[in-house]
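Worksheet: the structure to be examined is printed underneath.
A single protein chain has been removed from this complex, and every other one stays in its place.
The block that comes next holds chain A.
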Amino acid sequence: MDSEILIEARGLTRRYGPTTAVSDLSLTLRKGEILGLLGPNGAGKSTTMKMLTGNLAPTSGEAFIKGQSLHDAPTAAKKSLGYLPEQPPVYPELTVDEYLRYCADLHGIAKKERAAAVQQAKQSCGLTEVSQRLIGNLSKGYQQRVGLAQAIIHRPPVIVLDEPTVGLDPIQIREIRALIVELGKSHSVILSSHILPEIQAVCSRVMIINRGRAVYDQPVIATRNAQMESLTITLKRPPAVEAIQRIVGIASVEDLGAGRFRLVLAGGNDPREVLVDAAVNGNWGLIELAPEVKTLEEIFVELTSGDEQERKAA
């Protein structure tokens, strides 16, 4: 991981009067990474994205895009930036072509290359058939695609997408996800989403924000290969509970009835192989053996609702 750092934020804090929307949030994103921002409603995802794109000045802290400070050199920093906010920033009275040409122009694409850039963005976002339509007459999903096309038209090194797949149909969602993965190879992408499987499918890193604080920041791999903490096993001819308990690496056994058992593992052990052997030798009639892995959803719920309880207690 020695590739170029494209986004760096240090201690971003944003207060709106007495309420703190984001507090002391730091992140670094390198080339080729896709970061997923997760969080309950009002956690500060959009505020964070606004600060990273120069739409909102942080109360304290600083953000750098490709090494350029958003505070000291905003235009230089914004050159490397594509942003799709929650509401696609489109002009309903323009056609898709007119709008995208203007966006290309705003981002400093030379006149000669503009047509090609517009064409490419339309192709990536499936807009070629609506080129001449007024944006205001397009459906919500198409407007979202126009917003996305606007964010990638100048192929910026850093792409920030606030809930990019909202309002799209399932096929389009798959296409957009594929596009994001494709973009992620050569650019840095930050995207926020409520859809956990989406984050898992697309992102290389996950950051969970809760009440303005980053409470989790790990590669997605970590959530996939999370530590196995327990197993469920179903046996047609279950032995006595003690017989299972005796197997090395099992801390406790919980009888769930109908031959199902929940086995809590002693730290770091993987007794699956031993279990199968024992089941074969003892003729237990093994029909199911499933590891219980902590999913991203569980991590999310644990981290975000735990706080809620704390707050209630306090």
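We adopt the following convention: a residue touches a chain if its C-beta (ideal position, glycine included) is under 8 Å from a C-beta of that chain, and two chains touch if they have at least 3 such contacts; residues count from 1.
Quick note on the criterion: contacts and distances are computed from a predicted model.
Going by its UniProt record, the hidden chain of the complex is named "ABC transporter permease" among "Formate dehydrogenase iron-sulfur subunit", "Quinol oxidase subunit 2", "Acyl dehydratase" or "ABC transporter permease". Screening A:I5, A:L94 or A:L303 for touch with the missing chain picks out A:L94.
Contact with the chain not shown here comes from a single listed residue; of A:K31, A:K79, A:R155 or A:R213, that residue is A:K79. One chain of the complex is left out; on chain A, the residues touching it are 53-57, 74-76, 78-79, 81-83, 85-94, 98, 102-103, 105-108, 150.
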